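Structure below; questions to follow.
A single protein chain has been omitted from the complex, and every remaining protein chain is retained in its original position.
Right, chain A next:
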Amino acid sequence: MSAPAQVAWDSLPTAEWTLQQVDAAGSSGIPDSRELVGRPPMPANLEDEKSLDEHHKRRADWQMALQGHLKSLEARQMIEFQSHDEITYALTAEGYGIAHSGSQEARLFAALPPGGDEAKTLDELKKELGADVLKIGQGKAFAKRWARKHPEKQGALARMPGVEEIVDDTAEDLREIRRSGTLQDGQRVNDLKKRKLVVQKKLLWFSITKGPQFSLKIEKLATDLSAEMLQSGEWKTRPFKKYNFDAEGVMPVTGALHPLLKVREEFRNIFFEMGFTEMPTNRFVDSSFWCFDSLFVPQQHAARDMQDTFFIKSPAAAKHIPEDYLSRVTAAHEDGGPYGSTGYGYKFSRDVTEKLVLRTHTTAVSAAMLYELANRPGGFKPAKMFSIDRVFRNEAVDATHLAEFHQVEGVVADYNITLGDLIGFMQIFFAKMGVTNLRFKPAYNPYTEPSLEIFSYHSGLGKWVEIGNSGMFRPEMLRPMGLPEGVNVLGWGLSLERPTMIRYGINNIRDLVGHKISITDVERAPAVRFP
């Protein structure tokens, strides 16, 4: 075995050289990798900040290069090693200044007249030393009891009587650190760190021993099983690189569906499972007639304000409304007509009913569907219908409100169905979403009576939270459509966004709907399975 080649400071260690050194060190191994190479020569001029930095960097680079080999050799179980830290200190720019010219306090002391009786004014000292040196020097010199304010002369400093000579320990400590990298007295190093005169530098070094697979030769390890190896049979003899099972796999490149629409799919499935047919909600524009009046929402109702509803400038008004039906709706609003109601007691306006709007709820479509049901050839037959689609509100946008959101709506029309059916049905419907603890609060809605707000107990919040609205459509809405006496219609609705935000822990609706969503979040969103 040949003696290990000398490593010069400008060449870094190789893996083979490292193995040779470990082998040469014998069974006890290499206790300190710093010994392998010694220290590079100190620069001739210790005042040269750059060359001192360079000195440290060369030592560090050498050990880092060694570390790279050690890790890869350890992975092959050829060696074992431990890392250690060497803490040294380097001077800051200010530290260098003090090492060169003395500390501020020493310079102040030197500037003061000897003896302690005579003084120099602060102005003079400032001129001589500069404001910074004076300020720091004054504080330190006072603390070290080297100087004092002159007892008689205002604004003047003097040496402390009796102090004729001082030792500039700060400057000396710094010079020692500059030379050796540290001081015996750790407390004094800390003081210098606090004064920002030195900074800590870390150097890694290693102790190394042979590993179970030690060898002077590095065999190339196969990283993966290849088709060639299968063909040549090389897989039988070729050593394989150890696999890192803690590393993450490579994520496949895939597309992704939007989380809100994944939740929509779950809702659609619930409806299909329960026998509901999907309504054609693919129309955003409706007349006020279908959006409000057919639902017995009075023309002065707050929801019909400019504040809440988007009206359409162009096209502005419907050109046709089924006349017969309109006259029945008009009667219901004005005085109740023949429908057993007092009506709202106001003059119904044709202009208002013709105004086109962006639908504020999908119930505008449900109304048209119920009208169709009532007037289909062969007469009314029971039906269950649903829709999930976009609705529009002219609201100020914030973390929980957008001008558009998705409404989930269901409608059941049949003879002899009761409020009890609605409540029972809601329990089954929400149970399919995994929501089981329900209560019903009396509420107001212009087109349902009774109206029930659906509450569910939220264990996280520790209280009952509203999760939807429901009710039985009013006779003043149903009878003018032509639905027979005895037919009740149950309806309920909720927003799609709210349960989705709860499912995905999203607090800001703009992170879910609209262009501000994160594509990465869409890609990473887990699947949704209602229980």
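Just so it is clear, contacts are C-beta pairs under 8 Å (C-beta built on N, C-alpha and C of every residue); 3 or more make two chains touch, one makes a residue touch a chain; residues count from 1.
Convention: contacts and distances are computed from a predicted model.
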Can you pick, from "t-SNARE coiled-coil homology domain-containing protein", "Iron-sulfur cluster assembly protein", "Phenylalanine--tRNA ligase beta subunit" or "Pyridoxal kinase", the UniProt protein name of the chain not displayed?
-> "Phenylalanine--tRNA ligase beta subunit"
Of the listed residues A:A24, A:M42, A:M64 or A:L257, which contacts the missing chain in the full complex?
-> A:L257
Among A:A65, A:A222, A:V352 or A:I417, which residue is in contact with the omitted chain in the full complex?
-> A:I417
Options A:P382, A:G434 or A:P484, residue touching the unrepresented chain = A:P382
With respect to the chain omitted from the figure, which of A:G275, A:P338 or A:G434 is a touching residue?
-> A:G275
Pick out which of A:Q213, A:Q300 or A:N508 touches the chain that's been left out of the picture.
-> A:Q300
Touching residues (missing chain, whole complex) on chain A = 253-258, 260-261, 265, 268, 271-287, 290, 300, 302, 306, 310-321, 336, 339-346, 356, 358, 368-369, 372-373, 376, 380-385, 390, 392, 394-397, 402-404, 412-414, 416-421, 423-425, 427-428, 439-444, 446, 449-452, 455, 464, 472, 474-476, 486, 488, 490, 512-520, 522-523
